[in-house]
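Handing you a structure now.
The complex appears here minus one protein chain, its other protein chains still in place.
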Amino acid sequence: MDAIRTEALTKHYRVGFWRSRPYVALEGLTLDVRRGEVFGFLGPNGAGKTTTLKLLMQLIYPTSGRAEILGRPVGDVEVKRRIGYLPENPYFYDYLTAEELLEYFASLFGFQAAERRRRVATLLDEVGIGAERRLQLRKFSKGMLQRVGIAQAILNEPDVVFFDEPMSGLDPLGRREIRQLILRLRDRGCTVFFSSHVLSDAETLCSRVAILAGGRLVASGHLSSLLAFQVQGWELVMTGVSAEALEQVTRAGQVARATPFGVGHYAFELPLTTPPDRVLSELTARGARLVSLMPVRETLEDYFVRQVAEAPRDRGLQVSGTHAGR
Amino acid sequence: MQVVSHIALNVFKESVRDRVLYSLVAFAVLLIGGSYLIGQLTAGQDIKIIKDLGLAAIATFGLLIAVFIGIGLVWKEVERRSIYSLLSKPVRRHEFILGKYAGLALTLLVNVGMMTAAFYLVLVYLNTQTPENIRAVLPAPVADPGMLRAIALILVELLVVTAIALFFSTFSSPFLSVALTMGLWLIGHFNADLRNFEAVVESPVAAYLARGLYYVLPNFAAFNVKTQVVYGLPVPGSYLLTTAVYGAVYIGLLLTAAVVIFARRDFK
Partner (left out) sequence: MRWPALVLPIVFGAGVVGLQAIYERRGGPLPGTAENLLYVQSPRAIERLALAYDALLADVYWIRAVQYFGSTRLSKDPNKQYDLLYPLLNLTTSLDPRFRLAYLLGSIFLSEPPPGGPGRTDLAIALLEKGRRAEPDVWEYPQSIGFVHYWWRQEYKEAAAWFLRAADTPGAPEWLRPLAATTLAQGGSRASSRVLWQQIANTAEVDWYRNEALKRLRQLDAMDQLDQLRAVVDVYRERFGAAPDSWDDLRRAGYLRGTPLDPVGVPYRLAGGTVSLDPQSPLYPLPTEPLRLR
């Protein structure tokens, strides 16, 4: 059984007051997320990430298509018992304290008073706001609210959590804590589905990703298979390079670029056509010493930019019998 | 059901911490207390005026609380998106609406209770100040417990108003909701005029329309027995009962409609 499965999930909005025309927020999203995975849901702002999460939480209803969580239709109360959700830029009740808010949410799961207190106390410490537990939420900063939001999402020790931009509003230290938290959740066997436009997060955390642009899925799969880990060239770093040796390798056209780092210290970029061992041996023969030799691969960012650039920009509905509703 | 009560308690907790509520209740209590002074200004009639003012203050401030807190709480929940995390909990949408309503009703009950207590405090004090020979000729005792009948109907009326406010706030903006709720409240009080409409207009279409509206629109005039209790006139128990049942059925209708609309709503 998959943790999350969507089939041709589609959401159209009508925009404009007078001559309202459909706006494609999400078109035909088909996705599987396996249990225990950390799944990154990537895309630029406005790509349809939040729309997808809202559809999975049944905050909005799809125009067409289906979605299931843990093998049951979304919106099912039994499903809601086993999931957690962090909305984008979460906001809660002004006049409650962090502790009261979590107690309230815990009561909705039917936890008894003692159990509620135990969970809330450990959670507040886990997300790092234990000291502010008695503070009313209207005095919380954005980053603190984000932590409260994360705490309420994992209150019920969920099997699947949905984080919408979990890193937003956090400082570098906070981001690191959240990364560690996500890994801890994964180690507990919890499936983590998170959306982000920050790629480095996804690169360090995810086993698989999906990339969304213009409301349409442009790519999905394992990071390694998506990026293909293609070697695009080499980066060779040498020290003790004499001017004569430098002239030798650059003149031959074997080096695409040579960047000096210090006296006799250079980084060479070699195209794929140049065997690095030949350049290396030429340079060592002239007294240079090897510091490092690294293959140059496509980064997720390169890939992302390429995919998004190729995605269609038109968000209107193609007029071809597709029905627009809701 | 447990979920509904938890949501209701949270509404209550949140609303009693809201400054708007504090100021409204404080002002009402002040006015009821101040009615003692106003009573001093007018010759005779002071007890009647204090009763009139006290009951009017309870009804009016109750109305403001019902409308503004009722609309504010639901609208804030949606507008500030706290509903996103709430609805991802094991909460069905109709439980959300019913819980909100129960919480608002609880808030209203406590507030009307506070205002009533202040009202009777003034009256009890006044009773000690009124000489025996004057008390003997009054149409009703000074601290007349019979006035609780009027207050009970005010409370039912406010509960209907809250349901109207909640209904409108499930689909329209707060400003519009306030306007619509207040409008319906006003029309509901002019209900008796709709009843006599055919005596005043010539067009049969207008008369039929007025008749139809008379049956469908909330009849708030029926909840108003303030004059009767102040003058010590009879208010039959059967009248209280049918009016209260009428209120309850109207609330049921409004909440069902609110739930149906809310269940289909997209939270963009």
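Note that the chains are named A and B in the order they appear, and that numbering of residues resets to 1 at the start of each chain.
The working rule: a residue touches a chain if its C-beta (ideal position, glycine included) is under 8 Å from a C-beta of that chain, and two chains touch if they have at least 3 such contacts.
The model shown is predicted, which means the values in this text are computed figures rather than measured ones.
A.B. asks: Checking the contacts here: which visible chains does the omitted one touch?
C.D. replies: Its contacts among the visible chains are B.
A.B. asks: Write down which of B:13, B:80 or B:94 is the residue touching the left-out chain.
C.D. replies: B:94
A.B. asks: Kindly state which of the options B:22, B:175 or B:231 is in contact with the chain not pictured.
C.D. replies: B:231
A.B. asks: What residue numbers in chain B mark contact with the hidden partner chain?
C.D. replies: Missing-chain contacts on chain B: residues 52, 94, 192-193, 195-196, 199-200, 202, 214-216, 219, 221-222, 224-228, 231, 233, 235, 239, 242-243, 245-246, 249-250, 252-253, 256-257, 259-260, 263.
Rule of thumb we're sticking to: only the chains that are shown with their structure count from here on.
A.B. asks: Could you tell me the distance, in whole angstrom, between the mean C-alpha positions of chain A and chain B?
C.D. replies: Inter-chain centre distance comes to 50 Å.
A.B. asks: For chain B, which residues count as touching chain A in their complex?
C.D. replies: Interface residues on the chain B side: 2-3, 6-7, 10, 13-14, 17-18, 80-92, 264, 266-268.
A.B. asks: Which part of chain A faces chain B closely enough to touch in the complex?
C.D. replies: These residues of chain A touch chain B: 13, 54, 57-61, 77-78, 80-81, 83-87, 89-96, 100, 104-105, 107-110, 149, 152-153, 162, 326.
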